[in-house]
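With one protein chain withheld, the remaining protein chains of the complex are depicted in position.
Residue numbering begins at 1 within each chain, and the chains themselves are lettered A, B and C in the order written.
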C-alpha cells in the first residue's frame, strides 16, 4: 500500500514531506542526546533485517506482494519509538530509491503512514500501556495483533485520504475505503501473529539480547502519553495550516475532492469554484469537434486558462497529439544518437 | 518477483551506480535537487494533462543514455512496480465518463485522459527515482542528503542499512535455501517455521550489530561517523542545475508541444 | 545404478547482475566416485555446487542427476537425492536446538518419531556431536556448527553428497574425522575446497575450475602434484607435498 508519486499532488506531497522531516529531526535529536553508541550499528542492521524479513514474506499465503511485515511494530517494541521510527524511515527510503516502491515525493506519505503511526502513535497509545513490562506471551500476542491492525488501518486510511486530497483519482471515498480497509485488516492479523511470534521467540531464545537492547533504551519508558498527544496536536495544526495554505494558493482539485469525501459517494456534481469553471470549459471544448483543427496562435485563450489548468486546452487536441508524437520521436532519436556516438567512441 | 530476483535487482542497480560517465561524475547534490524539482514539476500538472508531459521524457532519456544505463532494465523495473498506481488509476475511465474532447470524431472521456496522465506521470517519476540511484550510488545520495541538512544520525544509519542490506539479504537467501532443501512439498514451510526463521534472522542481526560495534570501537569510534569531504560543487554541476531548471520551467509554463503540433499541421496542410 | 550419476553438459550460468560465473562446464561423475573441485577464490566452485540441486538453474546447458534432467519440475525430486552442505554452517542451522535442526529434514520426509530419533542419533554420532543435541546453535563454536551442519544433511541419507568447503573452521582432529567419515560414505560425493590435502585424501578424482570452466579433470594424485599448473590457477602444492 505504498503511496505512489503519480497519484499525488504537489500540495499533499510536500506537506507530508514537511511533516515527516519534522518528525525525523525530532527523533534524531531525541536519540542523539540519549543514545548509546551501540544503537547506531544496531539500527542500521535491523533496518537491513526488516528488509530481508520482508522479502521472506512471500512464503505466507495471502499477504500480497510488497511485504510490510509489521516492521514498524516489531522495531518499536524492541528499540523504542525514536530509533524504530528512524529505522522505518530509512527502510522506506531505501525502498523508494532501490525498488521505486512509492517514489521520492510519496516518501513523505509513506514514512508517515508506515512509520509515524506504528512507532509513535500506536506504540505509545496501545502497545506500551497494555503490555508494559509484562512478559506474558498471551498478552503480547493480543497487544501485537491489536497494534498492528490499528497501525495498518490508520496507514490504509491515510493512503485513501492522501489520494483523494490529491484529486488525481476518481475513486469515490466510500468505495476506496471499502477496498483498502478490509484487505489491511486481514494483512494486519497475519502480521500481528508474526510480530508476536518473533517477539516471544526472541524473548525465550535469548532473553539477554532483549535486555541488552532495553538497557540502551532508556527513553523507551520515558515517552509519556501527554508528550505524544502534544506532539500530534502540534503536527496536526502545522499540517492543517500548510494544507489550507496550499489549498488557497493552488486549489487544484482540493476542494473538489473534499466535497467528494464529505458529500455523496457517487460521481459528484461539481457546481462551484474551480470545478464549475472547469466543467464549463470542458463542455465548451468537448463539443467542438473541429476544435483541434483551428489554426495556431490562440495565445489569449491559453493565457486565461493557465493559472489552474494550463494544459487542458492542449490536452485533447489533435495538434497536441501530433506535437507529442514529434517530441517523443525526437527524444528517442536523441537517445539513440547518443548511444551510437558512445559506441563509436567506446 | 521472487526473492532472488529482488535481491539481484538491487545488486544490479547498485553496480550501475559505480560506472564512470559524465552523469555519474556530477555532484550528488545537484542530481538530488534536480530530480526533486523534476518530480514536483511533473506532479504539478493537472489531472487531465497528457500532451504537455511528453517533453519531460527527455530528462530520463538523457540520464539513461549519457549515463549508459540499460533501457530495458529501467523499463522492466518501472513495469514491475506499476500495479498500485494502475490499480487506483484504472477506475477513472469508468467513473469519469464525460467526454472532454473529440478526436477525429471519436469522443474521449475525461477518465481516460486522467488515467493516461497517471500512467505517464508514473513512468516519469519512477524512472527518475531509479535513475537517481543508478547514476549517483546510494552512498552518494546519502552524502548529498547529509550536506543538504538531513540529521547526521539518520544518514549514518541509512548508510549502515545500505551496507548490511546485501549481507543480510544474502543470509536470508541462504537460510531459505537451506530450509527448502530439507522441506519437501509444503512440509516445513508453514507459519511456525517462518516465525522461527524470522526470529533466527533477527537474533543474528543483533549479534552481528554487536560484532560490528566491536569492530567500530576497535577503530577508535567515539560516537560520530567521520566523513572526508570529497566532492565540491563544480562549474559543470551548476550548469547542469541551470539547464534542468530552465528546461523544467519552459516546458511547464509554455504549451510548446502543442505548438509544435500546430506548426507541423500547418506545414502538411 | 544410474541414479547416482551427475552430469553437467555445457552448463553456462550468468548471475542476474551480469557476472558470468560458469562458462561451459562439462563433466560426468559416475556412481560411487568421489570428486574434488578446486580453484581460486571466485572461480565458480560454489556456483557449480548450487546447480546440483537446482538452487541455481543453468542459463544454458543441462544438468542431469541420475535419470532426471534438472528442470523446474524435477527440482523437488532431485533435492531428495542430493544433499548439500554449504560454506557457512550458520546458514544451515535455523532451528532452535541442534536436535530440532537435524530432525527437520527427516520429519519433512514424513518419517515416524522413532525413526527420526534414530536417524538424528546416528547422524550426530557420525560427527561426534551427540553431546550437543540440546544446545541452541548460536551457542556453539564455529567448528561445532560445521559438524552439526554436516549431520543435518547426513540425517537425510542423500544418494549424492555435495560439500562446499566443509573443513574451513574445523580443528585438525575434527578435520581428520571428517576425512575418515567421508571415506566411509560410499555414494557419490563432490567436495569443493581450498584444502588440497583433504581433497587428496578423500577424492581420487579432481576437477580444477578457473574462470567458470573446467581447466583440468583427472586423478587427484596427478593434478595436485603438478606444481607449475597449480600455480597458474592460484593454487599451490598440497602442504603435505611441500615438506619442510
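The rule is simple: contacts are C-beta pairs under 8 Å (C-beta built on N, C-alpha and C of every residue); 3 or more make two chains touch, one makes a residue touch a chain.
Worth saying up front: this structure is predicted, and the values here are computed from it rather than measured.
Contact with the chain not shown here comes from a single listed residue; of B:8, B:112 or B:138, that residue is B:138.
Interface residues of chain C facing the missing partner chain: 39-42, 87, 139-144, 147, 165, 168-176, 194, 196-197, 230-231, 234-236, 238-244. Mapped onto chain B, the interface with the missing chain covers residues 11, 14-15, 18, 138-139, 142, 159-160, 162-164, 166-167, 208, 211-212, 214-222, 225-226, 228.
Rule of thumb we're sticking to: only the chains that are shown with their structure count from here on.
Taken pairwise by the contact criterion, the protein chains are fully connected, each one touching every other. Think of the whole protein's Cα atoms as having one middle point; the chain whose own Cα middle lies nearest to it is B.
If you average the CA atoms of chain A and of chain C, the two centres end up 47 Å from each other.
Each chain gets one centre point, the mean of its Cα atoms, and the points for chain A and chain B are 15 Å apart. Centroid to centroid, with C-alpha atoms defining each point, chain B and chain C lie 40 Å apart. Residue positions 9, 171, 196-197, 203, 207 of chain B each touch two or more of the other chains.
Shown for chain A are the residues in touch with two or more other chains, namely 201, 205-206.
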